[in-house]
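Part of the complex only, each chain left as placed.
The first chain written gets the first letter, and so on, giving A, B and C; residue counts start at 1 in each chain.
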Amino acid sequence: MAALLEIWPAVALTLKLASVTTLALLVLSTPLAWWLARSRVRWKEGVAAIVAMPLVLPPTALGFYLLLALGPDGPGGAVAGLWGGRSLAFTFEGLVIGSVIYSLPFVVQPIRNAFQAIDNGMLEAAASLGASPWDAFWSVAVPLARTGFLTGAVLGFAHTIGEFGVILMIGGDLPGETRVASIALYDFVETLQWGKAHLLAGGMVVFAFLVVLTVLLMDKRGRVRQ
Amino acid sequence: ANADTARIAVASNFTSAAKALADEYAALSGHAITPSYGATGALYLQISQGAPYAAFLAADQARPALLLQDDRAVPGSGFTYAIGELALFSRDAAAALGPDYLKQAPFERIAIADPATAPYGLAAMQTLQSLGLDAVLAPRIVRGKNIGQTFQFIWSGAAEAGFVARSQIADAGAGAHWTVPSSLHEPIAQDAVLLDASSVAARGFLAYLRSPAGRATISRHGYATPE
Amino acid sequence: MIEAAFKGRLGGFDLDACFAVPASGVTALFGPSGSGKTSILRCLAGLTQLDGRLSVNGEVWQDARTFVAPHRREAGYVFQSATLFPHLSVAGNLAYGEKRAAARRRGAASQPVLDRDAIIDLLGLAPFIDRRPSDLSGGERQRVAIGRALLAAPRLLLMDEPLSALDAMTKADILPYLERLAAVAAMPIVYVSHDIGEVARLADRIVQIAGGRVVGCGSTADMLERLGLEAGVPAFEESALLTGVIASHDTALRLTRVDCGGQSLTVPPLDLPVGQTIRVRVRARDVAIALQRPSGISIRNILDATILTIDAAEDAVHGDVVLGIGDARIKSRITREAMAELALKPGMPAFALIKSVSFDGRRGYTARDPETGADAR
C-alpha cells in the first residue's frame, strides 16, 4: 500500500506522458506519412530515413543532444523564452518533445505503409463522387488506414511507457514533474528494492497489456473485410 | 525559519542514504528535500544545461570540481561528504572471499564497475593492480556502467563475484563479502557542492551532512566519513 | 457540346483522341479491348491528365492553362471494376456521393433530385443495403456502383461497361431507366460497352475507338450501318435504323403501328403517345427479300422497297442488299444462293420482309428530340 502510494505520482505522470505523446505522434505522423506515401519527389525517402535516425543513437546520447537542443542555449530555450521560461529541458513539454522524436518512426512507418496500400481507385472514386482531396483523405484514406494507425498507436504508446534513457536525460528525474514510472523502476532496481521493482514492473506490464489488447481487439472488430 | 523546498541531485549509489538523510533533515528543520537520482556524469551534464537543482551530491570529486571551475556552483561550497568503501561480494554465502579467492579465481566472471565512468570501478582496478592480478583476470572481467548494475550482475548469478560498494551490501543483506582494505586503492571520495546560493534548505542540508547526526547516518549506510 | 481532345503517352500506349458530341443524351465509346476507351473516360473525369482540351457546355475543364480538379467536375464515374468503399456498407456507399451532392446543391440553384428509393428499387439493392461490399456477388457490386454514381447527381455520367456483370433480365430493367435519366435529368452519359445491342439501344451517337484514336464518330443510325464493315462488330449484329412516327396502338392484339415514310410497320406495343417520333433498329440478317408479295404468311411487315445496291464478293458467305424504303434505307443480308436465284439487280422493285417480333419491345427505342439526337459532326 505504502509502495503503491510512493509510486503513484510516477505512474500517473507516465500515463499522462504516454497519452499526450501518442496523441502528438498521431497528429504529427499522419500528414508526414501521407506525404511519404503519396508524394512523387525524389528526396522523400531521404526524409523517411531521417525520421528513423533517432532510433540509431543510444537513448542517453540522443538525450544528451536533445538536452543541448532544448536547453537554454538551444532552440528549446528560445521557444521557452516566449512564455518566460528558461528552457524546455526538465519540463513536461520537453519530455513530450523527446518522446515524440524518439518514437516517431514506429508510428510513421505503419501509417505510411497503410496509406501506401490504399488502392488509388478508392480516392478516384471519392473524387468522382464530389469529395475534395481533404474530404477524401478523412472519409476514405484514414478509415482504410485504420490498422496502420492502431499499430502506430500501440507501438508509440508502449515505447513511450518503457522509454527511459531519453527521458532521464532531458527530464532530470524530478518527482511529480518528470519522474515517470520507468525511471522509478530504474531507481528501484538500482537500489535493490526488488519487491517494489517487481510490483511496479508487473503493474506496468499488466496495465500496458490491457491497453494494447483493447486497441488490437478494436482493430479486429472494426477491420475492413476486403 | 520559513519552510523551504530544495531539489538536489544525488548520485545513484547514494540513493538510500540520501533518502534517510532527507527525512531526518526534514524532521529537524521543516525544510523539504526532494532528491533526484542519476549517474554522476548525466547529472553533471544536466546541471550544466540548467537543471533546477540546488545542490549536487556526486559520486566522485571530478564533476563537482568541474562545476566549481565553470562557475556553475557556489564558490567554496565543495566538500567531501562520504568516502566509499569497496567490497568484494558474492551471492554464495559460503565463499571464502579475500585476496586468496581472487588469486585462485574459482569463477568464470568477475564483475566490476566501469573504471572509466565509475569511481568504484577505478578503485576495483587499483585493487587488482595492487594484488598483481589485473592482467590475469582481465579476460574474466565484466563491467557494469555503474555499481548498481555491477551489483545486479552478481545478484542475478550471472557473475559469481564482483567489486561493489559496501553500502549496497548493507542494503542487500544476504551473501558473503570482504571489505577491501583502503590501502589497496585510492580513497573513493564523494564530493558535494551547493548550486543555488539562495536556497536555505539546500545550504542547511549540506551542513547537516557534516553534522555528527548526518555523519552517523552516512556511515550506517556503508560509507566512511572524512575526518 | 462536349468537346474533347487528348494526346499523350500512357506507359507504352499512345492516345490521340479528339471528338465533339452534344452534351445531352448518350454517347457510346465503342472499340476493341485495349483500344483506349477507359483511358479516354479517365481523361474526361480528370483522373488522368494528358495534354489537351476539354469543354463541357462551353465550360472549360481543361486547356493549356486550366485543369479543373476531378472532384469539381461533378462527373459521376462507374468504374470498370466496381470500386466500392470497403469500409462502408452499401447504404454508406450510396450516401457518400448523395450527401456531398446535397451540400453542393444548398449553395447553388437547386437541381432535380434523383429519387433514392426509386434507384434502390430499380437496382434491387434493398436486400443487401446494410451489407459490406465484400459480402456481395459480382453483379450486386456492379449495381451498387451504378446506384452510387447516380445518387451523386452528376452533371456528366461516365460509365465503363457498367452492365457487363449483369444478367439479361437485370440489364433489361436498368437500360430504360438510364435512357430516361439521360433525357429527363439533362445529364449527358458517356458509355463504354462491348455489347452492340446495348449500344444500339441506349446510344444517340457512337464514337468508335481503335488503337487510341477516334476512327469514327456519328449518329447511332449511321454508325451501325458502317460498323458492320469494320472490325469490332460481328457480322451478326449489323443493322440499320428506321425513323417513323407512332400511328396507332392496337390494344386488343397488343401491337403498335408505326408510320414509316407512308408505309405501315407493325411492332410490339410501345408505351408512347401517338405522333411520337421513334427509331427502330432493324438488323440486316432479319430482313428477307421477296419478289412477289407473299400471302398466307406470319410475317407482318412487308414493305415496298427498291433495291439500291448489291454487294456480294465472290468468296463471301452472304451478300448485302441495300433497300430503299421511302427516304430511308435498310440492309438485307441474304445468301448468295438466294441472290442468284432471285436475280436481284439495282433498281428492281422488291418487298422487304421483316418479322415484326424482331423489334423486340426491349430493343426498339425512342428518339429524343431531333436536335440532341442529331449527329455530332
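Going forward, a residue touches a chain if its C-beta (ideal position, glycine included) is under 8 Å from a C-beta of that chain, and two chains touch if they have at least 3 such contacts.
It should be emphasised that the depicted structure is a prediction, and the values quoted were computed from it without experimental measurement.
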Practice prompt. Determine the copy number of each chain kind in the entire structure file and write them next to their labels.
Written response: A x2, B x1, C x2
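Note that in this section only the chains that are shown with their structure count from here on.
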Worksheet entry | Most distant chain from subunit A by Cα centroid | C
Worksheet item: Approximately how many whole Å separate the CA-defined centres of subunit B and subunit C?
Response: 91
Worksheet item: Measuring from the mean C-alpha position of subunit A to the mean C-alpha position of subunit B, what distance in angstrom results?
Response: 35
Fill in: Distance between the centres, which are taken as Cα means, of subunit C and subunit A, whole angstrom
57
Worksheet, complete the sentence: For subunit C, residue numbers touching 2 or more other chains are none
Worksheet item: For subunit B, which residues are in contact with subunit A within the complex?
Response: 7, 9, 12, 15-16, 34, 36-38, 42, 45-46, 49-53, 146, 148-149, 151-152, 155, 168, 171-172
Worksheet, complete the sentence: Within the complex, subunit C is touched by subunit A residues 119, 121-122, 124-133, 135-136, 139-140, 143-144, 146, 224-226
Fill in: Of subunit A, residues touching subunit B in the complex
60, 64, 67-68, 71-73, 86-87, 89-90, 168-169, 172-175, 179, 187, 189-192
